[in-house]
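Only one protein chain is missing from this complex, and each of the others stays in its spot.
Right after this comes subunit A.
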Amino acid sequence: MPNIVVLVKQVPDTYSERKLASADHTLDRASADAVLDEINERAVEEALQIKEAQGGEVTVLTVGPERATDAIRKALSMGADKAVHVSDESLHGADIIQTAKVLAKAIGTVEGYDLIIAGNESTDGVGGAIPAMLAELLGLPQLTHARKVEIDGTSVKVERETDAGRTFLEAALPAVISVGEKINDPRYPSFKGIMAAKKKPVTTLTIADLGIDASEVGLANAASQVLESAPKPPRAAGQQITDEGDGGSKIAEYLVSQKLI
């Protein structure tokens, strides 16, 4: 009966226009629709599949501003049992290391966890380092980039996918795993799940509750600073060529000019 903690994050919808705030180069949360990151839906799905097969409990954990409750509710409506939400103004602009420290402390509030599941990287920061840092901070084995996960009482086996090939890993529980795109297809919540989510317990914590001082976190205390940022240049309009019987050779000429053929 594994006790599973799933890390979730609310991110700007990849379909909407994503920007950084001009004042401090942090994420402009107001400019885009906020959603539960898709890779986290897969992490939740994996936890739910394990729970459905073996029992246990699924806790979702997020660090984020107040409106991250929407992302929590989505995970709960999919079927997770409860949630921990670390919300604190002083975390604005926190870097990856600070976030990992906060997550590690928050995981400490979940009694008797066996497995921590994260997505391999978020679609906003794309740091991809949290699972490894967290494992380091908690002194746990890390089995990252999983495309398949098997739990067996006291151990976890993971099939890892890399560009070079597949690696088969095994570790004793408790452990930290991160999942990739191919792990599963996340379910849709059901309306019953949506109704049930409202009644599930959500514990909201500040960093003081976790024994962290405000001077250790936030933009001012981050290990690195964003000095400047510029939006991606708009895509240039394509070149249109009218086919006057020589369309084929025009395409070939273009490909040659781009050194593609």
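Keep this in mind: a contact is a pair of C-beta atoms (placed from the backbone, for glycine too) under 8 Å apart; a residue touches a chain by one contact, two chains touch by 3 or more; residues count from 1.
By our rule, contacts and distances are computed from a predicted model.
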For the chain that's not shown, choose its UniProt protein name out of "Cell division ATP-binding protein FtsE", "Cyclohexanecarboxyl-CoA dehydrogenase", "Aspartate carbamoyltransferase" or "Dihydroorotase".
"Cyclohexanecarboxyl-CoA dehydrogenase"
Sort through A:Ser31, A:Gln54 or A:Ser190 and give me the one touching the missing partner chain.
A:Ser190
Omitted-chain contact residue, chosen from A:Ser77, A:Ser122 or A:Gln142:
A:Ser77
By the contact criterion defined above, which parts of subunit A meet the unshown chain? Give residue numbers in ascending order.
73-74, 77, 188-195, 197-198
